[in-house]
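A short write-up of the structure that comes next.
Note that this complex is displayed minus one protein chain, with the remaining chains in position.
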Amino acid sequence: MTDRERVAVVGGGPAGLAAALKLAEGGVPVLLVERGGRLGGRPIEFGCKATDRCAVCSACLIAQMARDALESPLVEVALSTEVTGFSGDPEGRIVEFGGRAEAVEGVILATGYTPAEVGPVKPEYGLGKVPGVTTSLELDRRLRSGELLEGPPTSLAFVQCAGSRDRAMGKDYCSRVCCTYALRIARAIHHRLPDVRMTLFYQDLTSVGPGFDALVDECSGFMRLVRALPAKIHREPGGSRAVVCYADTIGGALSEEPFDEVALSVGMWATHDTAANSLFALACDEWGFVTGAAHNRVLFAGACAGPISIAESIEAGRVAAAEMLRRVLPGPRGTVALLGSDERCAALAEKEGFATVSATGLKGVAGAFVAQTPDGDVPVVGAIIPGIRADSQEEALPPHVRSLWSKHALERARSTKTLVILPDLRAGWCRAAHEDALALAAERAGARQRTWVVVRHAFTGEPELEQLMTRAREAGTCVIHADEDPRIDSSGVTVHDPGLGRELTLKADIILAAPRLVPTDAQRAALRGLSLAGARGHTVPQNPHLGLSATARRGIHVAGWLRDPGSSHMSARRSEDAAIAALTTASRGSAAVDAEKCAICLTCIRECPHGAPAITWNEEHEKDLAYIQPEACAGCGVCVTLCPAQAITFADYPDEPILTALEGANAG
Amino acid sequence: MIVAARKPFEEILDILGDAERILVSACNTCVTVCLVGGRREAALLASQLRIHAQEAGREIEVRESALERHCDREFLDALTEDLEWADVMLSTACGVGVNLVADVNPTRRIVPALNTTFFGATDLPGRWREMCGGCGDCVLHKTGGICPVVRCAKSILNGPCGGCQDGKCEVDKDTTCAWQDIIERLDGQGRSPELEVFEPIKDWRASHAGGRRRRIVEEVFAGDAEVSA
Partner (left out) sequence: MLGKDAAAFLCRNSGALVDAEDPGLLGEAVRVVVPCGGRVDVLHLLKAVENGARTVVVVACHIDNCLSLSGTDEAELRVARANALLVESGSAARCAICRAAANAPADLRKALSEVIHPVGARGPEAEEVTTA
């Protein structure tokens, strides 16, 4: 294995770290080159947003991955080092860095982003001039260090979209993560400092992952969410506070409100690293984000390709690494079971070297899965439940309303004269519903066609969505931001438009809405049968370590809307990609049962959340004993600490050194 | 399996008295499965004893051992050396184990850490309930598998007493009336008419009321004279 050339990973942030660790897990040595003096990229400076439970933001994973990279024997970390040369001809790929040149198998670029520098381009916000005006990142840093706890403001405002969705600035895209980021910071501050009064100024609230509606609900309980972006922030006359001047889009009144601090939620800008772009022959979009690399052994992942959350960035790094592993270590990878058919998932899996089989059930654990198919039992390396709409059940819509996802209704809707689309009506915070609504609206540019789209929030977080919104508007669509659910009856759709300050009744030939999707009975049974029904109504437990596709049971992945009911098409694809990447390599835990001591009490089987232990026939002892499947074992040690016969050992963390260390605790 | 509960710590201390060398011996069978007397629980008890001694300013030594079972002589040989060292053996096996170890080592002091309670099953992880009374004259085929000797507080054999309230035994509202359960069970199997067959008074001589019970398998029993004390 050491004969193999290394893969170079450029950038030590979430995507780079995830890619490096994934490659190392696959047995491929890595050269991780980082320009800065330490690993972790931007989020290493983010603080923990937990309240009485984790906020599932994934920031803490960065420190863990940095530690793993530094400790891995297969990863060489070169800090304060830049890549200065790259030649990628068919004979080989040479990377020059820090005065050295080395042949590599390939390069994964994970060069990250730059936080929007709004100071000079938006002087009316007063960043750097008006006391108390700061950025969300700086606020986060002070939360992490404890400075905020020691010197909290009495009042705090968040101003969204600083550096995003701003045509004048040339940044007319949404940075996707800032709404969630700001609300999580606000909730974290409220948990630690309940007396701080907070207000969030926004245009639209956009989600990037599951649980956003609960986050908004929770924050609405203790802070003001105001749909207005400030026109100006100036210093309080005769004081030191920052005064926010805004026009409330609901009431219409002009307001000026002082705050101790104003945090600008700065967006994600491309780094415009022209040297790297030319070195690796990268294609970029109009905003500088990487869209393609000419060389087939140069891949890119993470924020350099566009605004992205930490969780998505980590998975993107893994997906790129899996793609690289496929090129460096080609060969069949085994078979993947798809529970519920999905052509896209099947196509992806086959591209990555997996055979696929459509299965109705799954038995066993990681390392020993058996898929039940119409043609009999098939051993598989893992299973994916794709969570596609076609497999699911639509809940009933009110009278007069047809489903946005009904082929028949769509056909009629394309050509009909007046159309009203209500993507939020039942589906709630569902980005795919918005995508499909706007895509349909954008098609209707006929002179006699009238289209209304009524939303509570206009989701803009996917790159396509902002363009779709523009095209829909240019085609004549009228988008109404309602603040209440509309009334629907035979006369049409009646909605209160806060901008106009009055009710409108929209007469429509067809009314479309996105129905709430629920699992079919078969899907429910499958999830239950796989012991995947999670707590608090989630299909999978909400835990950042599960990324975009993993479940409590290793090797079984849930993607698409089953994982996140509000997912967009892009995030559904991302979770599918993550699922397939995860099946490329398997890590192994080291808990093992001592057959001499096992009393077959079943405690380990009952307590393990991963389903790793099972009673199996032990050849040597000629009896049924507990056995822990290594590929399913997560290495947590819970079974070790509960086994009443002390029959389970843990090679990586045995008891003896722990007990020896504790003998040193004798200070009495 | 045999199910037991740990005696209150104060009582164990009382039983141990002034003993300075204590052997805590675990059993890897029933008491391991019901999470009260296996290696882990014995180790925890040993640790508690040492901590207590430290707090009380006493010097004691506690050794731990574990046997596969305490109810077969062959496994007990492993105890010999530790028993020579110990002032007392604190057994976390069931009462059966305490008896046999004491019989085999009549000059040593063997004491129980547990109160052995019942024959039971794990009806849910972490919960064991009494299922069998060891009456020696099983009627489970007549009661749909529900034991009227131990699941009924009065051990009656012909239907519920008048104290059954809302399906619960008057003795304990967390216990269902066994006879209500038996009736529902047999109803569900379409076997209600069997309930009308009168069950005569039980011959309690088959239970421990008839004296110490034994069972002999002629094929392998070599007779008392062959067994050393």
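Going in written order, the chains are labelled A and B, and every chain counts its residues from 1.
Definition applied: contacts are C-beta pairs under 8 Å (C-beta built on N, C-alpha and C of every residue); 3 or more make two chains touch, one makes a residue touch a chain.
Since the model is a prediction, treat every value here as computed from it, not as a measurement.
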item: Among A:Ser278, A:Thr520 or A:Thr641, the residue in touch with the chain that has been omitted; value: A:Thr641
item: Contacting the left-out chain in the complete assembly, out of A:His545, A:His569, A:Arg588 or A:Arg606; value: A:His545
item: Interface residues of chain B (partner: the chain not displayed); value: 9, 40, 43-44, 47-52, 54-56
item: Positions on chain A where the hidden chain makes contact; value: 44, 46-48, 50, 52-54, 56, 59-60, 62-64, 67, 143-146, 149, 192, 541-545, 552, 607, 609-610, 634-638, 640-642, 650, 652-653, 655, 658-659, 661-668
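Definition applied: only the chains that are shown with their structure count from here on.
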item: Partner chain B, residues of chain A touching it in the complex; value: 597, 599-603, 606-607, 643-646
item: Complex contact set, residues of chain B against chain A; value: 28-29, 32-33, 35, 38-41, 43, 66, 122, 125
